[in-house]
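Missing here is one protein chain; the remaining ones are kept as they sit in the complex.
Showing subunit A:
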Amino acid sequence: MTDTAALMPRRREVHPDPYYTDYKTSITRSPYLPLLSMESTPSEETGPRFGHNMLGALDNNLISNYTQGKALAVGERIRVHGRVLDEMGRPVPHTLVEIWQANAGGRYRHIKDTYFAPLDPNFGGCGRTITDENGYYEFMTIRPGAYPWPNRANDWRPMHIHFSIFGHAFGQRLISQMYFQGDPLIDLCPIAATVRDRSQLDRLVAPLDMQNSRGMDYLAYKFDIVLRGRRQTMFENKPEGM
């Protein structure tokens, strides 16, 4: 049961700075004091599991799930796919992946989004799936539009899809964003820039994947996700029978 081993510590240097002045909201929403560190415990090493049986047939198709298949969302059709792995390079099977995004015009279906790009009556903006036994997932959706947001006077979010991933342990919980290869707004975005190491930010940029695109139908983007791994332990938590 490797599942009971301690989680590897988070490498905080690859993650965003919690306090980043160009992202103004982070200034009052980041702790001043150091985090309390210790080895993970069962509270972080266990976590909720979700079964494939909770999924509806259209849950991973944002083009048609809001209308339950009656009409299609407006926008450039894309397929987003990849694998969820852990830091040991092992696939993370049967884990819930949720996404949300703006519509093709850059507008969210949310009471607080007052951008004047129109809502699409056929687009809700959320989807979910569960990885297969190889850690693989895929979504059909439309390419989200870039949108302006109130931060500095003329800040725009690059095209992006928000991702939420569970893993198998509460201590693996991760929310991130996928960007699109070649989007010039990535370099101008203060939220993207919270990841200070450019090589780490590049890992959030999905490449165009023509091999998995389909003619006269959709373009594909490949987005792999790595969750925290567990320490390999020969001397503690011996497997049953050893």
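Here is the rule we use: a contact is a pair of C-beta atoms (placed from the backbone, for glycine too) under 8 Å apart; a residue touches a chain by one contact, two chains touch by 3 or more; residues count from 1.
The rule we apply is simple: contacts and distances are computed from a predicted model.
Enquirer: Looking at UniProt, which of "Protocatechuate 3,4-dioxygenase subunit alpha", "Aspartyl/glutamyl-tRNA(Asn/Gln) amidotransferase subunit C", "3-isopropylmalate dehydratase large subunit" or "NADH-quinone oxidoreductase subunit J" names the chain we cannot see?
Expert: The chain we cannot see is recorded in UniProt as "Protocatechuate 3,4-dioxygenase subunit alpha".
Enquirer: For the chain left out of this view, which of A:H52, A:H110 or A:R214 touches it?
Expert: Counting the whole complex, the residue in contact with the absent chain is A:H110.
Enquirer: Go through subunit A and note every residue touching the omitted chain.
Expert: The list for subunit A reads 6-7, 9-12, 14-18, 20, 23, 25-33, 35-44, 46-50, 54, 56, 59, 65-66, 68, 85-89, 96, 98-100, 108-113, 124-128, 162, 164, 170-171, 173-177, 191-192, 194-195, 200-201, 203-204, 225-229, 236-237.
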